[in-house]
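The following block contains the structure, expressed as structure tokens.
A single protein chain has been omitted from the complex, and every remaining protein chain is retained in its original position.
Residue numbering begins at 1 within each chain, and the chains themselves are lettered A, B and C in the order written.
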Amino acid sequence: MRVILETKKCSKPFLPIEAESIIPRNFLKGTDLTVYEGNKERALSELFWIFVEGTAVSPDKVEVVLKGDTSRVKRVGEYMDTGTIRIVGDIGMHCGNFMSGGLIEIGGNADAWLGREMLDGSIICRGNAGHYCASGYRGEKHGMKGGRVEVMGNAGDFCAEYLTGGEVYIHGSCGDMAGVEMKGGQLVIGGDATRPCGNMKDGTCMIFGTVHRMLPTFTKTGTQLLPDHKVAMEVYTGDVANRGKGTLMVSSRVPAR
Amino acid sequence: MKAILNTGRTIPQGVAVEHKGSPGYRAAVSVCHMNPVDLMDLGIEEGALVVLTSRAGSIVLSTSASEEINRGEVFVPLGPYANHIISAETHATGMPDFKSEPVDVVPTDKQVKDIDGVMESIGGVRYDH
Amino acid sequence: MTELMVKNACVIDPLNRINTEMMDIAIRDGRIVESVSGNADVIDAKGCLTLPGGIDSHTHVCGTKVNFGRYMSPEDMRAGRTARSGKMHVTSGYYVPTTYGNSYRYSRMGYTTLLEGAMAPLEARHTHEEFTATPHQDMLANTLFDGNWSVMEAVQKGDVRRVAAIVAWTLTAVKGYSIKLTNPGGTEAWGWGEDVTSIHEQVPNFNVTPAEIITAMIAANEMLRLPHSVHLHCNNLGKPGNYRTTLETFDLVPDRNKERQSLYATHVQFHAYGGTTWRNINSKAEEIARSVNAKPQIVMDMGQIMFGRTMTMTADGPMEFKLYCLHHNKWSNHDVELETGSGIIPVLYSKKSLVNCVMWAIGLELALLTKNPYQCLLATDNPNGAPFVKYPEIIGLLMSKRYRDEEFATLHDGTGQRTAISSIDREMDWNEIAIMTRAGQAKALGITTQGKGHLGVGAEADVAIYPIRCRDVDPSTEYRKVVEGFQKTMYTIKRGRVIAREGEIIVEGANSTFWVNPSVPEEISVASDPEFVKKFEEYYTVRMSNYPVQDVYLPRGKCIRTEAVL
Partner (left out) sequence: MIIKDVVCPFCGCLCDDLDVEVDGQKILKVQNGCALADATLTGSNRLPAPIRRTDAGWEETSYDDAIRDAADILLSADRPLLYGWSSTHGEAQSIGVHIAELIGGVIDNTSTVCHGPSILAIQEVGHPGCTLGQVKNRADVVVYWGCNPMVAHPRHMSRYTTFATGFFVPEAQRGREVIVVDTRRTESAEIADEFIRIERGGDYEVLSALRAIVQGKTSVLPREIAGVSREQLIRVAEICKKAKFGAIFFGLGLTMSPGKSKNVRNAIELTDELNRHTKFIISPLRGHSNVYGSNEVFTWISGYPYAVDFSRGIAFYNPGETTAVDILRRGECDAALIVASDPGAHLPHSAAAHLAKIPTILIDPHQTATTPLCRIQIPCTIAGIDAEGTAYRMDGVPLRYKKLIESSYPDDADLLRRIHDRIREVQGA
């Protein structure tokens, strides 16, 4: 089954829309769902043109497609456990929060907190991701615990903050403090990063571009050749400021400090 | 001249902050403090006017020389002038970069606006009673 | 004039020796009366269990450190969220809920009076502000004196009259209810990052020992004829082997008051550990209970822990730092100048942890081994041992051996060797539970004369009606019905008004705060003592005139005046 949701023109286009109801499982029972526009609860059909093609007997066979200006639509795919969501353009904050299964594919850019506290499943973002991509929540001591987030473009600051498990792959560059408070999982950054992995306790971070302002509290333990990537990496352990046992690998083509 | 804009509190700003209509407040917050060598590089004397331009906008300010300021940095006291050119990007922390806005500093012969004038330039309407 | 009649109530009112009697309760203008007119509103209790409003004699719900617990825990605020609706404000939080969250949940469980366990005098205004925002319960504030410089100086000089005078001035100034000592002397030592490890160790720079502070405060408390006794959080909380300190402390206590105990020892579960390290910790509940059974001058509360996430918060700063070094989660500390300290850290009590299982067993053992239920009251030191919403489960555990056995079977294997819980057969009855949750608490706090904790004529009409038919339920086997029944009243009545019905809060609250004003002879009063005033102005960072809490903070304050007998 395929459900296509296309945004309607609205009088206040800057109001955020909170749409955690947009997960594949919910459409098995129909499209009679509600979302919040600002502080008003609205029927999904007030804000979206809804087209349904085919039927499905189980939620994993449901594909939801979002079209139009979805950059202000938040929480799409929150608590999603199966099925597929494809977003043609940009998507608002908190896409895929707490996701535990299925696939979210974003054609454009994703706003902040993409895949926050994710448990399992996959997110692919073809554009750039905002700040706190694949991160944790305020005050919580763990972030993403499992699954995979792949961003073809760049990610903002605090990417993979508190990463606890799973894999985060940023093909482009990250902003400031990627992998800060990391305690597990794997973070791969194809491009550059600034001050990565502060306070890291565990897990692995690989950076193939340039590291700006490497933190002073990482100990270099050797070099390692990564056959898959045909590149030699400098290997660091840290963050020693936090008795950390994390591994930070930096492409040795460029000076680390 | 490229510089990094820092903002913060000063005693004159704090003293005048509850007297926002006063010339004292305007004078306290419409000044760009900079290293004397940078002033020389710009070819201007202390007190001359400059325009600061950032990704957020531009503003005309007077200048003041201060040895405490590093070269390549400028300091504008907290207030409507500094905020006219501070970007509202917060890196998803809620807090703008009040202490690290890249700016371009150029001498100017334009005038320093009064506060209402600054507010008018962002859509405000002056109230005179 | 408003009148209310509760018909067909199955009443347990231990202080009036009423035990599961079917009767009607007449209420006029907030008080229990002999009878009401035919125009009274009528509530049909349908034969269900009807008790005086519940009283928590030791809970942390209002004030600086409780609010800091909230402030630092946005992750907890994601639990227990309800929207504004009807008369109810927004609520957030599970183990450190907002003030309205606390108030509504206590109301739902039939609780109408709470004693805030720890108020730093310097920050009393904050506690009173939050009392006003906890609108459905009458409030009382335990006032901290454990590290009070003036008190320690007077104790050092052996001047109990001066101790009494300082207490009198402070309680009146901050509108406190009773004397609280938290790790006496230890909180001052923590000002230097140290602690005291026995009741006979000197407090740094003050030449007094915890034992001397406790003894002098008990004497001062009785001199001032305060309604409640000294309320003590013993030294060495949470340390293996600390039961010796607790027993030594109990041995210090004379029997000074005919009406009530002379010492209220709080959350004794945390003070009843044998062993020497966390590896060999074991239960010494039996030793503690034996001591209490022989000493009518002591009342304690359980300090029960229940499994799950919660927040520990106490004035015992050094203990919290030790706990932080174990858990390495987050740690807040807040020392209060010249007075006390405090610490806050989140914890997870887990059935996989043998230490936690031993703690769980000790709390229950204390209650079950204490013969007189008036001497061991039900509390978790909310939220330290568990959030108070767990009380119904604790009631279930106390009433059913079977429930305990079933729980015990899920615990760490080593629990049986370290504790005696599985060999205790006692099952508490309804009357004993009523004592442990209201009558005993009212008596211990000295508020029966304020009309609390009973349903006799003249009492405050605080009534809880639970959907339990005591005569048809066998708690021993049907403990789930007991637990469910105590979770949500059919009606909670506060001062004659129905505030909660089937769990829904239906009115805006209008609570009272009880506070004491003990008067001492002018010649020993410290307010006019130049020495006291000079030291105050020199070492506090607030002016003495700005210290007292103004009346405006207690919109419905109830002052209890006492005359000191020196």
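Assume a residue touches a chain if its C-beta (ideal position, glycine included) is under 8 Å from a C-beta of that chain, and two chains touch if they have at least 3 such contacts.
Please read all numbers here as calculations on a predicted model, not as lab measurements.
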{"item": "Contact list for the unshown chain, restricted to visible chains", "value": "A, B, C"}
{"item": "Residue in contact with the excluded chain [from A:G102, A:G166 or A:G198]", "value": "A:G198"}
{"item": "Touching residue (missing chain; options C:S57, C:T98, C:T113 or C:T143)", "value": "C:T98"}
{"item": "Footprint left on chain C by the chain that the document does not show", "value": "62, 64, 67-68, 70-75, 77, 81-85, 89-90, 92-93, 97-101, 122-123, 125-126, 129-130, 133, 149, 190-193, 205, 321, 324-325, 330-338, 344-345, 538-543, 545-546, 550"}
{"item": "In chain B, positions touching the absent partner", "value": "4, 6, 8-11, 14-22, 29, 56-57, 68-70, 73, 75, 78-80, 83-100, 115-116, 118-120, 122-127, 129"}
{"item": "Residue numbers in chain A that touch the chain omitted from display", "value": "12, 14-16, 18, 36-40, 93, 112-113, 131-132, 137-139, 141, 158, 176-177, 180-181, 195, 198-199, 213, 215-219, 239-243, 257"}
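To be clear about the criterion, only the chains that are shown with their structure count from here on.
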{"item": "Centroid distance [mean C-alpha coordinates] between chain C and chain A, Å", "value": "46"}
{"item": "Separation of chain B from chain C, taking each centre as the mean of its C-alpha atoms, in whole Å", "value": "56"}
{"item": "Chain centre separation (chain A, chain B; CA means) in Å", "value": "38"}
{"item": "Where chain C touches two or more other chains at once, by residue number", "value": "none"}
{"item": "Contacts with 2+ other chains: residues of chain A", "value": "none"}
{"item": "Residue ranges of chain B in contact with chain A within the complex", "value": "91-92"}
{"item": "Chain A - residues contacting chain C, complex", "value": "137-141"}
{"item": "Touching residues (chain side chain A, partner chain B) in the complex", "value": "112-113, 130-132, 156-158, 175-176"}
